[in-house]
Every structure is written in C-alpha cells, then in structure tokens.
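The structure appears right after this line, and notes come after that.
All protein chains of the complex are present and in place, except for one that has been dropped.
After this line comes chain A, so read on.
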Amino acid sequence: MEPLEPLEQLSDQSALPNLNANWVNAKGAWTIHIVLIVALKILWDVIPGVSQETSWTLTNISYMFGSYIMFHWVRGVPFDFNSGAYDNLNMWEQIDDGAQYTPAKKFLLSVPIVLFLLSTHYTHYDLAYFTINFLAVLGVVIPKLPFVRYPHLKNSHRMRVGLFSGVPDD
C-alpha cells in the first residue's frame, strides 16, 4: 500500500527528532527496566498463594509480554511530525534509526536474557517452568535479530515476526 519513495520517506523521517524512540538513549532509560522488573517481582510476591517459582515465571513472562507489545507490536509514532513516515516501523526498528548492535539495542537484548537465566535458576530448573520461560524469551529475542531479511523487500535489514498478527506489508 505504501508508495515506494525511499528518499521522501527518509526526509520525512528526519523532519523532526523521533521522540518515540530516542528516549531509550536518555538518562535513566536503562535503570527503569530494572526498576520495573523489581516492581513486577514484588507485585507477584505480595499476591497470596503464589510460590517463588510461579512468581519468578510470572515476572518473566509479564516483562516479556510488555516489552513485546512495546518494542515489536505497536507501530508508528504517537506524534504527527513525520507525515506518517514511521507508520510501518515498530519501535525496535525506529531505535537509533534502524542501526544494529548499538549500545541501547545490546542492553535491551541483555535484559530479557539475564532475566530468563535468573528465573530458570530460581525456578530450580523445573522443566515446565523452563519451557514457559524459554518460549517467552524467544518471543522477544527472535524479533530483535538483525540478520534475517525478507527476500521481497530490497535492502531490508529488519525482521518481522508475526506472533499475533500476520507479517505486515510494506
């Protein structure tokens, strides 16, 4: 549907700074992940009847779910600055203008992996918990991979995994 107009697209994208994605490089943007995870853990802990294993697993999957929605599910920007030039890009693709392996992206990939390793450890390597946690971490790690390209998209450096939706067209 979208017209092929790479130059126009790029110039519209650079019309104004992308406030939707640039905050990941701002001060405190990394700490907030840790704070949120701790808050989630406390939240699940205070609910009576939830064991430590379940609490860790819930923390893990709720964080993964939230970050999937935020970074890979929602597309576009909430501001009307770029004439819709970002409409087809999710937040992960917008971060650092689509550059790969940047510090922010490395950090954003480390958080779910470390959280997963922690939760498998604290669920005492129970196979059922492990399976759930592992699937959750795959759900957020695979969409972050840089190297898979769509053959029908020229110069495509991004990958879309449709866990809940189909692969969107460009």
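Keep this in mind: a contact is a pair of C-beta atoms (placed from the backbone, for glycine too) under 8 Å apart; a residue touches a chain by one contact, two chains touch by 3 or more; residues count from 1.
Following the convention adopted for this analysis, contacts and distances are computed from a predicted model.
Enquirer: Not counting the visible chains, the remaining one has a UniProt entry; which protein name from "Cyclin-like protein", "serine C-palmitoyltransferase", "Mitochondrial import inner membrane translocase subunit" or "Signal peptidase complex catalytic subunit SEC11" does it give?
Expert: "serine C-palmitoyltransferase"
Enquirer: Hey, which chain A residues sit against the chain that's not shown?
Expert: Against the missing chain, chain A presents residues 1-3, 5, 7-8, 10, 12, 80, 83-85, 87-88, 97-103, 105-106, 109-110, 113, 116-117, 120-121, 125, 127, 130, 134, 137, 155, 157-158, 166, 169.
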